[in-house]
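Provided herewith is a single structure, encoded as structure tokens, for subsequent inquiry.
Excluded from the complex is one protein chain; the other protein chains are retained at their positions.
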Amino acid sequence: MKDLRAEFPILATLSRGKPLVYLDSAATAQKPQVVIDAISDFYSHGNANIHRGVYQLSERATLAWDAAREQVARFIGAPDVNEVVFVRGTTEAMNLVAHSFLPRAARPASRAPVVLVTEMEHHANIVPWQLAGATTIAIPVTDAGELDLDAAERMLAEGPSLLAVVHVSNTLGTINPIAQLCRMAHAHGVPVVVDGAQAAPHIPVNIAELGCDFYAFSSHKTFGPTGIGALWAKREHLEAMTPYQGGGDMIDLVTFERTTFAEVPRRFEAGTPHIAGAVGFGVALKWIMALDRPAVEAHEMQLMRTASEQLSAVPGLRLVGTAAQKAAVVAFTLDGAHPHDVASMLDGEGVCVRAGHHCTQPLHKRLGLSASVRASFAPFNNHGDVEALVKGMHKVRKVFA
Amino acid sequence: MKDLRAEFPILATLSRGKPLVYLDSAATAQKPQVVIDAISDFYSHGNANIHRGVYQLSERATLAWDAAREQVARFIGAPDVNEVVFVRGTTEAMNLVAHSFLPRAARPASRAPVVLVTEMEHHANIVPWQLAGATTIAIPVTDAGELDLDAAERMLAEGPSLLAVVHVSNTLGTINPIAQLCRMAHAHGVPVVVDGAQAAPHIPVNIAELGCDFYAFSSHKTFGPTGIGALWAKREHLEAMTPYQGGGDMIDLVTFERTTFAEVPRRFEAGTPHIAGAVGFGVALKWIMALDRPAVEAHEMQLMRTASEQLSAVPGLRLVGTAAQKAAVVAFTLDGAHPHDVASMLDGEGVCVRAGHHCTQPLHKRLGLSASVRASFAPFNNHGDVEALVKGMHKVRKVFA
Amino acid sequence: MSATDDMYQSVIIDHDRSPRNFRHIDAPSHHAEGHNPLCGDNVQVELLVDVDGKIRDIAFQGSGCAISRASASMMTATLKGKTTAEAQELFDGFHALLTGKQVDTLPLGKLVVFKGVGEFPMRVKCATLAWHAMREALGR
Partner (left out) sequence: MSATDDMYQSVIIDHDRSPRNFRHIDAPSHHAEGHNPLCGDNVQVELLVDVDGKIRDIAFQGSGCAISRASASMMTATLKGKTTAEAQELFDGFHALLTGKQVDTLPLGKLVVFKGVGEFPMRVKCATLAWHAMREALGR
């Protein structure tokens, strides 16, 4: 596989005076130079507001914005570019669906909707439903960190309004069987919302093969800029959904008495959007698609397996999440050491990992943990990074044993 | 005044093969090099997710994020940094207030709330209230483009839930007497939301002097990146407001039964925010504050006056908006020529202006117009830009007369 | 000469100022509306089509920019007397012309003055608005 390290300028920086070992890509991905340049270029040569300008700069910005939407559609295999809504990120996508779709999915419409989630969901796929007035009930997770599909079947049979499920768990790494879950849910007439925040950077995503109703992911986790992301939704759902935020660009005719709205997807994109962000997002997705993806996946898997094996050899260390189908995320705990102390000590070695609940408090509770340490991999990581992590953990163990 | 043109790389680009004459800063501002560099630097050397990381990169990103919030507070004279909420822009700010504040401002609580707006509002300050279930009624605008303050007094006396008013009109340029309106509104117990999208780039803003309850503005109009903006609100309002979007970072404790929320302002900032955007926004505001602001204001006023005078000399041209207190925005129509054709012809001369309703359809209706042409100025504009505009208009007139 | 001079040729300005067939048809056999949110253009196209498929009359109403008015005007002048099949062919040719495709300009006649609009992607919709309405009216 092509060495990608040179494409990431941040890898040349030091952390606490040591070479940077970045193992927190699940929190946010680093950016390749092409993405950084695309943003600078936009602001330096192509910046204008979109849609309503007739002059050349605005025309170009509008075309760049449209091209970014097409790139998103291509990335997830969406046949209709107008099924892609630009949002701030996965979190906003879920809130949009909770606000604009959930009320009409409620069965019966008179009762508070029930949203079926899983015990491994990120808060972004729990709290929006609760704020929208839904009751959240959760498909259990096994000790290995897999979904209990028998329970899922039983719970789907009870007729929830919606199934909201993560594609790849940000804590466990588990890759959930989305296609199967969609078939099960649809057999009961339940639409499926998929949180693809962690899947998009790791595995090829094709919404037709998955068969879901909604798919959300964030630019900043797919090597793109912050503040932008995408919600894909079936056209029929988008057409039926009420507007979310109001303002410019999402309207057709405004009067003080009555306002009518623009076509989808613009109806859901009120105000001046994050234009430069969309441009950078498009470039990032193009960059991913140009990778030798099977080779990258194999490389990440190898790093994950090596890390898992070698970490398991650290006395008192327990892996969190050992599903058969896993993406390159390794979470763990160390007996006698608080995860934040572990992360701080690794920080001293230049190793960047995350400690805490990773926005999955219910999962941690289910596993009897208050927090965990998480190392997550990107295509640019190498065996030296794994070595630094493992060496660091031996040192941590010595201090805290 | 210092010549600022060299700081804006985009001014070196050509438009339709001619030197760029950018007169659409009201739609979106161009970016000085320091802002563009700040964004690149963040992604190249400082990129990490914030809040929950203990390692040095994340620590630095968190400090940069906090510093940006402090910069926003300083820019508007807010004493309490925690009264500043980061949002996507003015539009999202209004939607946040409509969702989380309006319901508790409704008087009586049992009736649909009434939001008092003005005939010159941008759609961003009309539609969010309507989507939140409010009735919008509008303070009339005089032919010169000023608010009818007698009518305002009468309408405030009727006890609306809220007064939502623009500080500087994006179409007319009118600077509204916000401090006076706030005194009038507060005498009737009516809270005031101010749309500062066009004020922030042109005039010094001090929320204490204005006396408002909420103030919103957008980064992209203040020489900063797209996708970020700020809502300032009185602490007591923020504390009383319900959460807006749900997800990571805005919670305290999440369970499937019950979720509790973080302190303000984090309660209103769900998910990974636009970190790089906030950093760039902060640098942009710092850049503005470092300008010789009285000199810049005088310069902009002079450009506006020259433009207004010389344009008035074009036969058939009528100025739209001739308020006594005006910011550097000049809108107009030309008899016999549709605004979009005017803008297209100017485009041919490299002159970038906006044509259309500028997201103020009700204002255009009030003035008996279907659309208008708008030229808006920034500190880097000069008399050559005005000349190009005026010369272009004479040419347009010849074609269409 | 600027890039837009090519868009605003005198024939376009003339049709904008004095549009042909800018009226109502008493009992149209077909009609449709078009709306372009960018410029606020709107156009109503009415047709009277014979049983043998010949366009006996065609007219338009509405308001909009010079490009959309001139395009509507020249469309009506061109299509009167043509068959609906020929109208469809002209639509295809006109659309191709504006979207920068290789196209045989001969059958388009005077309509080629709109070629310059093709350089301005934001304005293409103005020029095709009446044509889309015409096609919709004919039920395609």
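Per-chain residue numbering starts at 1, and chain names A, B and C are given in the order in which the chains are listed.
Note that contacts are C-beta pairs under 8 Å (C-beta built on N, C-alpha and C of every residue); 3 or more make two chains touch, one makes a residue touch a chain.
These numbers were taken from a predicted model, which means no experiment stands behind them.
Displayed chains that the missing chain touches over the full complex: A, B (touch as defined at the top).
The hidden chain makes contact, of the residues B:16, B:52, B:88 or B:221, with B:52.
For the options A:7, A:300 or A:347, the residue in contact with the chain missing from this view is A:347. Among A:338, A:366 or A:394, the one in contact with the hidden chain is A:338. Note that of B:236, B:252, B:309 or B:335, the residue touching the chain absent from this view is B:252. Checked against the hidden chain, the listed residues B:13, B:62 or B:382 yield one contact partner: B:62. Considering the complete assembly, chain A touches the hidden chain via residues 16-18, 336-341, 344-345, 347-349, 355-357, 370-371, 399-400.
Where chain B meets the omitted chain, the residues involved are 51-54, 58-59, 62-63, 252, 262.
In the analysis below, only the chains that are shown with their structure count from here on.
Distances between chain centres, each the mean of the C-alpha atoms, put C farthest from chain A. Comparing each chain's Cα centroid with the centroid of every protein Cα atom identifies chain B as the most central. If you average the Cα atoms of chain A and of chain C, the two centres end up 47 Å apart.
Chain B and chain C have Cα centroids separated by 39 Å.
Annotation: 31 Å between the Cα-based centres of chain A and chain B. Annotation for chain A: residues touching 2 or more other chains are 52-54, 58. Under the contact definition stated at the top, the residues of chain C that touch 2 or more other chains are 38, 120, 123.
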